[in-house]
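One protein chain omitted, others in place.
For clarity, chains are labelled A, B and C in written order, and residue numbers in each chain start from 1.
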Amino acid sequence: MLIIFYIASAVAVISTLLVIIQHNLVHALLYLVVSFLAVAMAFYVLGAPFIAALEVIIYAGAIVVLMIFVIMMLNLRQESIAQEKKWLNAQIVIGPVILVLVLAGELIYMVSTEASITLTDQVIGAKAVGMTLYGPYVIGVELSGILLMAGIVGAYHLGRQKKKVTHRFLEKQEE
Amino acid sequence: MNDLLWLIPALPFLGSIILILAGTRLSKKSVPLIGVGSVGVSALITLLIGYDFISSDTPPVIKQVLWNWIDVAGFSPSIALHLDSLSLVFIFVITFIGFLIHVYSSEFMVDDDGYARFFAYLNLFVGSMLILVLADNLLLLYFGWEGVGLCSYLLIGFWYQEEKNGYAARKAFIMTRVGDTAMAIGLFMIFKTFGTLNITDIQLQAPVMWEIGATEGTIIAFLLLGGAVGKSAQLPLQTWLPDAMAGPSPVSALIHAATMVTAGVYLITRMHVVFELAPTAQFVVGVIGSVTLLIAGFSALTQYDLKRVLAYSTISQLGYMFLALGVGAWSAAIFHFMIHAFFKALLFLAAGAVIMALHHEHDMFKMGGLRKKLPVIYWTFLIGAASLAALPLITAGFFSKDQILWLAWAGEKGNVWFFLVALSGAFITAVYTFRMVFLTFFGEEKSHVTHIPGSFINIPLIILAILSTLAGFIELPHSFGHFQLFTNFLNPLLPATTLQSEIESTEWMIQVSAAALSIGGTLLAYYLYVKRPSLHAQFKSAVPQLHNFLLHGWRFDSLYDWVFVKPFVYLAAINKNDFVDWPYNALVNVASFIHRMFAFTQSGILRWYLIGVVLGAILILTLGLML
Amino acid sequence: MILSGFILSFMIGGILAWMAALKNLVLARWISLITVCFNLFIVIILWVQHLQGDESQSAWILDFSLPWIPRFGIGFHLALDGLSLLMLLLTFFLGALSVLISWKEIQHQVGLYHFCLLWVLAGITGVFLAMDLFLFFFFWEVMLIPMFFLIIIWGHENSRYAAFKFFIFTQASGLLMLVAILGLYFVHANQTGTFTFDYFQLLGADIPSGAAMWLMLGFLAAFIVKLPVIPFHTWLPDAHSQAPTAGSLILAGLLLKTGAYGLLRFIVPLFRDQAVAIAPWAMAIGVFGIIYGAILAFSQTDLKRLVAYTSVSHMGFIMLGVFSFNMIATQGVVMQMITHGISTGALFILAGIIYERIHTRDITRMGGFWKSMPFLGTCGLIFAMASLGLPGLGNFVAEFLVLVGAWQATHKLTIIATIGLVAATIYSLRILQKVFYGNQSATHGLADLSFREKLVMIVLVVSLIWLGLFPQPVLNTSRPSVNVILETTASSDENGTRNPKIITIKQKRYTHE
Partner (left out) sequence: MTTIPAEYGLVLASVLFMLGLISLLIRRNIVFMLISVEIMLNAAGLAFIVAGAKWSQPDGQVMFLFILTMAAAEVSVGLALILQIYHQLKTLNSDEASKMKG
């Protein structure tokens, strides 16, 4: 099991790294799918098969597909890749990386100084999750519903193609 | 008959209100009908009441409470009138001369746009002045006091389109207001001391509460003197009066010669009980009077403007009245007030007629030879001038001034300095008076006469000329008939002046010397301005600084300008935007500086915010690890 | 019932006017005019009845009380005494005038304007009537917010700045008062166990003196900022000069009076010992304000700003009078509140009328208006004279009473205050000189007043002269209230605290017959 976890971890980290250094959006998204799949693998190993399935379906499936649709709609050309290349240079990268490394160092230090606990290999299946979800967390489910509703309405409203979308900061108000 | 007392001030007020409300709609005929008529009826009622007053055996004191003005916790002045012999003299002068001047104005002002406005103000003035002298308490007196100040302001600035008239008016109001403020403080003190502002009560209580020279009484007397000095244009508040000549001539005659400026004399006479209890203050009254008398007399010698000569002369004559008050010659002061009202009104009116005839020419050196062209004015002016110069025996001015001279010498509170000042003043008066006469009416003609005055101007002049001559005979000195109608009339109210012992025999000497000096002054003026007209120009060029110094009224204006006006204006100008606002603005600036700093961090660039988030996270984690 | 009717009628009238303006602007104006005039009529009837009534009756004329939030001891408690009655008269009188003068001036958002106007009046009415401190604070805020909008929407070129300055000053000080009110509430509850905001119950509170000083300063902060007293006056010139004419009228005539009213109604009775303790300082800044305001008024070139500074100067008399603690001065303060409201309001109306004609408030660009507008000139003259305290006009009675009263308490300060009268003369005459004297500047099409403007002016002039010659009805109305206010001060005298200098004028009338 541990081996599988290591492999999945390695794949996840490497593919994520590849995501962030890609110039081409579509390539990046493909690596992202790989990363999600690897994380799903890790979930499975950690005893959450239901979540692993959801990860594959929703993250790797729905969300990435949604992004691809959007990228299609954006109708990007070849020069956008050149643009990405120009933007992604060492000068820009170095500062954030140092900052994040500091942060990561602190985080990992904190995590690793804790007394080591090994996880049980007990599998928590969909049923247990469902019982909990509709038991103590039912109000959260309701709220999630409302959130999704708002998300749909918001997305619809924002995504509408008007002749000119008016915004008082962006453009002069048109009557 | 006495119940009609309230009508005397009420009628002019009524006239004024009608003229203000309906002024523009009335015709040129009906305006003077209301304006002159109201004062005329007032004068008539005054005569009737005066007749009653004189013919009754015991001089009555008429009181008429109209309504309760204010009544708060013992502070209860009413709107109440009080008529005694002193008020009677004043209301007689006010209504009667007022009436004559109104008649005169009905012709004098007829071509002016503000005809109705003029009469409205003039009526308002007469009403206020009557309130002043009829007031039963000091607060009502203060009412009239400020009311006449207002009218003076309005009438000096009557020709409002000339900006300098407005400034002259403003100066007059503010300077008199300075004195009024002192008087108001005096009123507070009086109320605190006596618990009332009723004049009769004060007169009764003062001798009970204070001994002679009591500090409180002296302070109150000084404060009242402050008010009197402002209104009567005495040192140090005299400088407004010459500038006040910017107003129309009838105004100068009525307000700035006959009535309003004598309000100070009235106040001191009215409160003579207080002044008698405060000998220091009374002495200062005399000193102020005598110094003013000389200063103004010298200034009058150098003026070019006909009306300014008369203005300085008024100040000087008021100085005589103050001198008389200072030596306790109450009735002499009032007598001089009355005679002065006659002849000075006459002089101003005549001067006004001259100025009108010469098409608003004020400069005496551009006049001359008017004797033939304007005979009525010449003769009346001459009579007035003779009275002012106190030519002996034939003029009223001689008798009134002589009484003051005599009492300044012989009165118990008089002394030789007062006397000498008054005597030299008489000489100067004669010189400048006849300088005026000779320059204006003698010599060759320099300006063209454009306007011959009509009968509405001439008749008041003639009446006043007669009064300036004959009115003197109601009061004759000891050595010359000893006929003291006026003093006796006032006597129960105003005590007779006690004389120094064994001095009466010298009275004739004083009269002779006064007469000699006034005749001498006249002759000197004749010599300088008719015989040898080039001589005075030589004097002028010999000492130009002195000449200018006197011409500008001893430079009091410049002094006040430097000491009060300039610092005030400077202070106001530098603080225009209010120092107090600075700390608040500083606060605002600090706040907006901080705002700008934080606004700078909101660059709109998303990655900046993310850096901020990361830095914050690092900070928090580091802190968490360190603690 | 009548009392809440006043407030409600303004609120409802405001909403009606707003709605009416959607259809017809003139109708909106008439609605607000009728609302105010109706209330004015009612309050005049009340006054006449009161004047005819028995002298010996209690100081309180009407009382109206409903529980509002009983668990916190908050009641909807309104009460009317002579002082409040006079203030209501002034409020409705000036309210009617402010509707009249904005008839032509306000041309956009007419409905909202009248809504704001009437709600300000409702707030002010509430402030003058509320006898529950919570309710008082509530109305204190109600009058603030519509006023803010009046300034910012219909104001002149710099109105945002002025409106915010006004709002921040009054709001900050109002919050201090809220803290003080709550402090008083809890102190009282600690002692008696009853939680109440009711004025009459709090009057009896025995506050420890250390706390009382702080509580009083909290109240004082709100009132002296509103009054305003140097150095908290700087919002006033800006707000006054930028507000529309009616706004300036209400600010000067009514809002400032709420500060003075608060001093009389709350500071003196609730914190008598502390008020006596700070009296010398309070009087000193009052007197300083008289002179300082006058000097600043002299230097202004903006006519409305000039008039605003004269308010600062005149309000100094109120400080001087309130802290003299005697009948004469306090009655003078009541008079001053009324006459200053009318005379300064009148000067603002004058400035507004001139502004409507020549579109500037700069007096250096005026001059010689007497020729083309003689009626306005006469009125301006009378208002300027009222402002400098000419006898025969209301302000004289007020200022003289204050000064006579203050003389009993302090000599030096009274002398300085009296010198302020000279300064008042200087600035008042400057107005006349610059506006009405001199040659007519430029060739403005200056029409003299219309009938509506004449009506407003005549009403103002008549009321000033009436107050100057017959002030006694006003003084009689306020006497019982002032007595009540001062009695509490007098009682501290017996406790051996500092002498508040109650003067009993000895009536020594000698009969001379």
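To be clear about the criterion, contacts are C-beta pairs under 8 Å (C-beta built on N, C-alpha and C of every residue); 3 or more make two chains touch, one makes a residue touch a chain.
Keep in mind that this is a model prediction, so the values were computed, not measured.
The chain not shown here is in contact, across the full complex, with A, B.
Panel shows chain A; residues 1-2, 5, 9, 12-13, 16-17, 19-20, 25, 28-29, 32, 35-36, 39, 42-43, 45-48, 50-51, 54-55, 58-59, 62-63, 66-67, 70-71, 73-74, 80, 84, 87-88, 92-93, 96-97, 99-101, 103-104, 107-108, 111-112, 114, 116-122, 124, 128-129, 131-133, 137, 140, 144, 147-148, 150-152, 154-159, 161, 165, 167, 169-171 of it touch the chain omitted from the view. Considering the complete assembly, chain B touches the hidden chain via residues 598-607, 610-611, 614.
Following the convention adopted for this analysis, only the chains that are shown with their structure count from here on.
Rounded to whole angstrom units, the spacing between the C-alpha centres of chain B and chain C is 37.
Between chain A and chain B, the centres computed from C-alpha atoms are 97 Å apart. Each chain gets a centre from the mean of its Cα atoms; for chain A and chain C, those two points are 66 Å apart. Residue positions of chain B touching 2 or more other chains: none. Those residues of chain C whose C-beta lies close enough to touch chain B in the complex are 165, 230-231, 233-234, 237, 295-296, 298-300, 326-328, 331-332, 367-368, 370-371, 374, 378, 381, 385, 388, 390-392, 396-397, 400-401, 403-404, 407-408, 414-415, 418-419, 421-422, 425-426, 429-430, 432-433, 436-440, 469-472, 475, 479, 503-510, 512.
On the chain A side of its complex with chain B, the touching residues are 96, 99-100, 102-103, 106-107, 109-110. On chain B, the positions that touch chain A within their shared complex are 611, 614-615, 617-618, 621-622, 625.
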